[in-house]
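Everything below concerns the one structure shown next.
Here the complex is missing one protein chain, while the rest keep their positions.
The first chain written gets the first letter, and so on, giving A and B; residue counts start at 1 in each chain.
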Amino acid sequence: MSLLLEEIRHNRVLWLLVFIPAVFAVKGIEPEAHTLLFVLALLAIVPLATLLSHATESVASKTGDTVGGLLNATLGNLTELIIALTALRAGQYTLVKASVAGAIVTNTLFLLGASFLLGGLRYHIQDYNRTNARFQTSLLFLATVALLIPSAVAAPDFVEGATFMHQLSVGLSVLLIVAYGLGLVSSLKTHRELFGSTEELVSDDAPWPMGLALSTLAGVTVLVALVSEVFVESVQQAAVAFGMTPAFVGFIVVALVGGAAEMASAFSGARKNRLDLSVGIALGSAAQIALFVAPMLVLVSYVLGPTPMDLQFWPGAVIMVLISTMTVLTVTSSGHSTWFVGVLLVMVYLIFAMTLYLLPPRIQ
Amino acid sequence: MSLLLEEIRHNRVLWLLVFIPAVFAVKGIEPEAHTLLFVLALLAIVPLATLLSHATESVASKTGDTVGGLLNATLGNLTELIIALTALRAGQYTLVKASVAGAIVTNTLFLLGASFLLGGLRYHIQDYNRTNARFQTSLLFLATVALLIPSAVAAPDFVEGATFMHQLSVGLSVLLIVAYGLGLVSSLKTHRELFGSTEELVSDDAPWPMGLALSTLAGVTVLVALVSEVFVESVQQAAVAFGMTPAFVGFIVVALVGGAAEMASAFSGARKNRLDLSVGIALGSAAQIALFVAPMLVLVSYVLGPTPMDLQFWPGAVIMVLISTMTVLTVTSSGHSTWFVGVLLVMVYLIFAMTLYLLPPRIQ
Partner (left out) sequence: MSLLLEEIRHNRVLWLLVFIPAVFAVKGIEPEAHTLLFVLALLAIVPLATLLSHATESVASKTGDTVGGLLNATLGNLTELIIALTALRAGQYTLVKASVAGAIVTNTLFLLGASFLLGGLRYHIQDYNRTNARFQTSLLFLATVALLIPSAVAAPDFVEGATFMHQLSVGLSVLLIVAYGLGLVSSLKTHRELFGSTEELVSDDAPWPMGLALSTLAGVTVLVALVSEVFVESVQQAAVAFGMTPAFVGFIVVALVGGAAEMASAFSGARKNRLDLSVGIALGSAAQIALFVAPMLVLVSYVLGPTPMDLQFWPGAVIMVLISTMTVLTVTSSGHSTWFVGVLLVMVYLIFAMTLYLLPPRIQ
């Protein structure tokens, strides 16, 4: 416990934990103050995501390489998963899908691009393991195909549409999870030597003892779930109040908040010329959301959701995911980066953000 | 003749030849037994395709490298061509187009993917000639552009549409055949040293003497044509009986049956760590169908078909061909493969197969 307190004193992001009681206080006193609740919930999620990420890594580092890799590969995006599950239970499938697509786009374009940019401002040319980048990008590519095909073959106005789309979504979800699992076998077992040593990919912070890590994991998960509920309830009205479109909130704001912890690690890795860490976080996270979190949400919606959720995304979101994947494919084929490569990735992200910000709400 | 009989005894696939008389017997006795006829015709085409493939290779191996290469490059997909011509004569243009697109997709994704997978389960990392893969893929890319453009620029509801589409289809077909011819000049003549030695690319079986090869070629071509006729007549009703969509039958079933012989060679090459053979068969076959068979069918439809056929494909098929080409572009850029690369290709194929299987018939 004192270790936890020391961590909080040491890491300034964790001072934001003060916003957690604030959320629940305001929620109790003024349950209709949606804009305020939205901002407080956003601020409260950032330190919780940081704690969750550190706890997951601590557990992973204690359990040996394979189990640890597996843990990281399934719980690495726990914050995003909890937020999405909360929105799922509330039946807000548009928000769920926007946040999934947004997390993929944000990780591949903004997280990777800003890492290249920050690293490139300090180092002339940076190298990274091309094999891992290519591996994660091919997984992403597979997921992009799975998102693209339902929208591509389905005419909007046919009667059998809904049944077809639900059957197809379940089938595709199973395929994606199987592919993700086989990918883990390949990268953690049969061909692990191609992916570089795993030590390099662990972040700097000293791991916590197992007991602290597990109890933090449990406690913080509950807190994230509670805060997410406030967040999901208030997001629509808050978006209107700020003049933001729902698409912008789901795609950009939620994705940036949910990924705050990964961002901190990725940027710090890039500034220390350990670009493999940044690339691993950015693309590994995107692949995990696309091939594990999203299909899981589809399957779980049959149990938790008011109605089943399908994998048919808004065509604009599919195109953005497709472009992100192609951009990363193009940019990472060389295995080197300079600051300008980072600028290119961030520019594509800005094009998306600007479009979503300006988009009239009726369209999406 | 005794050589042919010995081959039949040696190669178990050829025992399926017994289904040829069965097809014609059932056709005579019970001409309306469509489902049975469909299954028998499928089973009868497999050994015929094997014989055709062996005969073509035997003729090719006797005629010197350039003429042999040319023969292989034009008759290598004779089975697919005959089936398509039979459907063309019957005016079944949807089936023709589905089988052409399906053959491209099946060769690039399933044939190549299963080769990588089978080879990768035995060998840790396999290498192949990247130049040849890149060459065949660029040809495929060109054909994909030619299939994409008519659908992309044409609005569905304009009067001049039909004339425009026919003029464009003839023009594009001529361009594709010219490009294919120039590609042969480049790979067999001016830059053959880049494509590896041709001996390596010949399969294991001992070539037949010229007389046997030529008479087999002639006789089996006639048999394939006759069986294809039964097949094309029965395919629609059989599809309904099996609960398969016509798109699934054309895209997946016909393509797998027509390519059975190539599959056997490609898989055996991969298991012997001769991946250049597998890549050459898979991508060479796909390029040949896209740049030679498909345009030939368009031109021939002016002579044989009830009305001219155009190059405008169902948008879903165009997208699948486009995705297949992009997948292969991505995957073959390194020149290495592991079992997981095979999994990725097969997974994309499964996504397509599943979508087509579930697709309500009215859509396509």
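One rule holds in what follows: a contact is a pair of C-beta atoms (placed from the backbone, for glycine too) under 8 Å apart; a residue touches a chain by one contact, two chains touch by 3 or more.
What you are looking at is a predicted structure, and each value in this text was computed from that prediction instead of being measured.
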item: Residue, one of B:98, B:114 or B:142, that touches the chain absent here; value: B:142
item: Among A:180, A:248 or A:352, the residue in touch with the chain that has been omitted; value: A:352
item: From B:8, B:300 or B:329, residue that would touch the chain that is not displayed; value: B:329
item: Selected from B:182, B:222 or B:241 as touching the chain missing from the view; value: B:182
item: Touching the absent chain when the full complex is considered, from A:131, A:190 or A:338; value: A:338
item: Chain B residues touching the omitted chain (full complex); value: 134-135, 137-139, 141-142, 145-146, 148-150, 152-155, 158, 160-161, 164, 167-168, 171-172, 175, 178-179, 182-183, 185-186, 190-191, 329, 333
item: Contact set of chain A toward the excluded chain (per top definition); value: 124-125, 315-316, 319, 323, 327, 330-331, 333-334, 338-341, 343-344, 347-348, 350-352, 354-355, 358-360, 362-363
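Methods note: only the chains that are shown with their structure count from here on.
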item: For chain A placed onto chain B, the superposition rotation in degrees, Cα atoms, nearest 5; value: 120
item: Rounded Å distance, chain A centre to chain B centre (Cα mean); value: 41
